[in-house]
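A single protein chain has been omitted from the complex, and every remaining protein chain is retained in its original position.
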């Protein structure tokens, strides 16, 4: 099921950019979780187009409906079907893409794979697919919060060559949401916004890095061998459009340390085992150790640019293409809630898996 | 199944460092593949301990046996069971680890997860688990080679702060195997070996970066959305012991380019669609586009060092631990065939998945 | 994913009897299949309530909408989302069921499992869930028909103690549809209808047996060991509401034959290997052998009856319950298209699996 994610808390997304709707089915959600359509809407609004001056102006209210699985305000254990109807679907803005492959988009590879593609706005490859992930993530986040006061906070760490200083504290949601760019360092945020505006005015686009930090995860989540917590987080992040890299804990920079510098010594604080440093990023041997989990995700510059580009058409003939349609000059601000949602989905799933194996039976 | 990997070409590994044996079961392997125990042994020898002066001296022949699934030299379509008996299992060298948690190892997190652990040599968390991956990878590689002359070549790109120059050609196996460190740039290789020897003499360890390049993959492999080719490669790589990061194509460096600099224009060469540049790393929208696939994997310095370290014991009391047992001062040379094996496993699986959906029926 | 079925051609159903809608997401459907909403509707009409005088009078048009995965009349390889809005949802007819457990329904076991349940019309346990199965089955059937002229024909073999004579030919769709009860033997069909009418007038209900026959499946489908074709068919059938048994080929009666009477000798007809008899039911060692596949499914009498019954309430106190709401006195006529759909889903999935393993690579 290439369009599903998660083993026990499973989401299945569906829908195309310019079809009638996009949606998600959540299977395996624990019963008796209180959830309202408004709670889900709050997060969708964080990824909604048109929310600020630095994102795509596509007009989408992205109003979500709950079609199943919730009864009298509580989840029932049955699959939860959520749907968002597409509104501002100007398909004819994409007529040129019917035959021409947009550079660094999925057009050519989809065509080669399926022998057919819905070219309108990227069809299935559109980032509108992530609406379902964010919606499902709301339930996952809420479960984790109720279970262990887990907090998941993603934010924009760098845009192009402009990086925020390393954050020495766990940022509040308010700090992240304070700027349209979702960087909790106000001065850098202001400069990032200028950078993005300049890029847009030049018909160009920018990439950057999102950092995600997670507090409150108890030791024991994740599986040895293939389904390591960092492996599933890596997959989750690389499954997002426009991502090119993932690093956890000390990451690529950690390769430049010696073992004697890199190892996290254990000590005891308030009767609990802790590590003195946290280059492991809260995961050891694939399994959480109770420390803060943190990782970075690299996003390439948006492929859609408002400049003329060399390409080929379906007949294999060279041609030119000028970017049209609405787009984000930088996807990172809207990607922040998506990164959080994917992290939450991974963690809830592993929590359930760990419970199943180690807590179902008293042995 | 936390100890299984792959949807259609599935491997399940089992075994502990100091148990009687380690092994793998391969399910879904196509029938009528010619395979000999000697072919598998060749690759196991590339990851074997004791193969050179810069790796662990643990004495293991790692002789593999085929217990099922091969009949008269050909695979039958039935599961293939491969087993390697452990020989040099000096368990008592690990007595100290019974009660003390080794820093930056999996000891503590396993104990918290399961309430029990086989402490001998890391038990299940030992890199001996990867024997099964390498063995299974031999079949995957051979299938890909027969199908499309696919070549998968990993090599050591950097050790600590010492990086080889960017390789401008696809290296031959001989170039990689020419040095014990498996870096195809001879001068850098020589310096890497010195670096590793020095680290060992200091009782310290080093990390680094492995690069993997893949030629011959046709367009169309990978799935949109969750099971993108890069997402599954990321998971595969982050499922390896000691890995901290993954980047594909332009990776983290690509975040510092503008869209106009980063996009890969399409052109036509010899009647075939190609990209002029390849910052996409051979994957667009999660699906291969026919170009070379390449990615980097970050490995932290080996956690086992021969120095005294601060830690705690199972009773939660502070203590000290001095590294004992045999170990690799730098895991990268032996990780090269493992990276290749995992890449091959991902690719064969996606090839089968793509065939199933798009080629099972003529529509 | 308890609400999903199929490994490569996967359906995920969602929705409750009295929620806003029910639906299905089909993932893995091959691209470029021509499909219209009208083709799907035809089958939904075969399972629709109110279609004849012997089924429930609930007024549901069951109009299906395609929300994704189909572009310009062809499937694209993306997930296909189908939705049917519930219309005649008289929830208050079910107020009594809020607290009382209906005998031989799922009320009590759902309550025990989840600690909550949507009691209206059975909620998730309602047979309205099968709408999605039938809709998805249309695509599966069409694929099989195009691939190998596969015909799947289910029909009512017995109602209560009244059984049709053993059918000596493969019935046409017209023969099955000729009577409201979907028994292709006209005289028996007429008597079945009388039987059902009588049961309804008595406020009672009837069960029976559906037989399903499948022509055109080539040899080679199904897997040895766990995913045998008959095992997956058994699971598919026992996953339908009200089913109590499954038998393939000679079935339970075959236990009364000796091996010498039961074995199917091989011979050659028109240059092709065949079996002289077909007690194997077209499956040997879990794998199709090219002969007709046939099996029987036992359905219990509908649990909802219009008579007073002894039960308990949520407080665990004895009480009485009188059936209310609309219901089928005999579910078999409407179950015929559902049995066919499930069979088609199993077969398409195994076809794709077999292709993946044996045809992806030329070895």
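Going by the order they are written in, the chains are A, B and C; count residues from 1 in each one.
Criterion: a contact is a pair of C-beta atoms (placed from the backbone, for glycine too) under 8 Å apart; a residue touches a chain by one contact, two chains touch by 3 or more.
Computed from a predicted structure; not experimentally measured.
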Candidates C:73, C:165 or C:316 - the one touching the absent chain: C:316
In chain A, positions touching the absent partner: 8, 28-34, 75, 77-78, 143, 146-147, 224, 351-353, 355-363
Those residues of chain C which, in the complete complex, touch the missing chain: 2-5, 13, 101, 103-110, 112-115, 124-125, 129, 158, 160-161, 199, 203-209, 218-228, 230-239, 241, 243-252, 254-268, 271-273, 275-276, 279-281, 283-290, 296, 298-305, 307, 309-312, 316-318, 353-354, 358
For chain B, residues in touch with the removed chain: 1-4, 10, 12-16, 19-23, 25, 27-28, 31-32, 65, 67-69, 71, 74, 76-81, 83, 113-118, 123-124
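Quick note on the criterion: only the chains that are shown with their structure count from here on.
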Chain closest to the assembly centre - both centres taken as Cα means: A
Far-end chain from chain C, centres as C-alpha averages: B
Shared interface numbering between chain C and chain B [over half = same, under half = different]: same
Between chain A and chain B, centroid-to-centroid distance (C-alpha), Å: 26
Centroid spacing, where centroids are CA-atom means, of chain A and chain C in whole angstrom: 38
For chain B, residues that touch 2 or more chains besides their own: 224, 353, 358
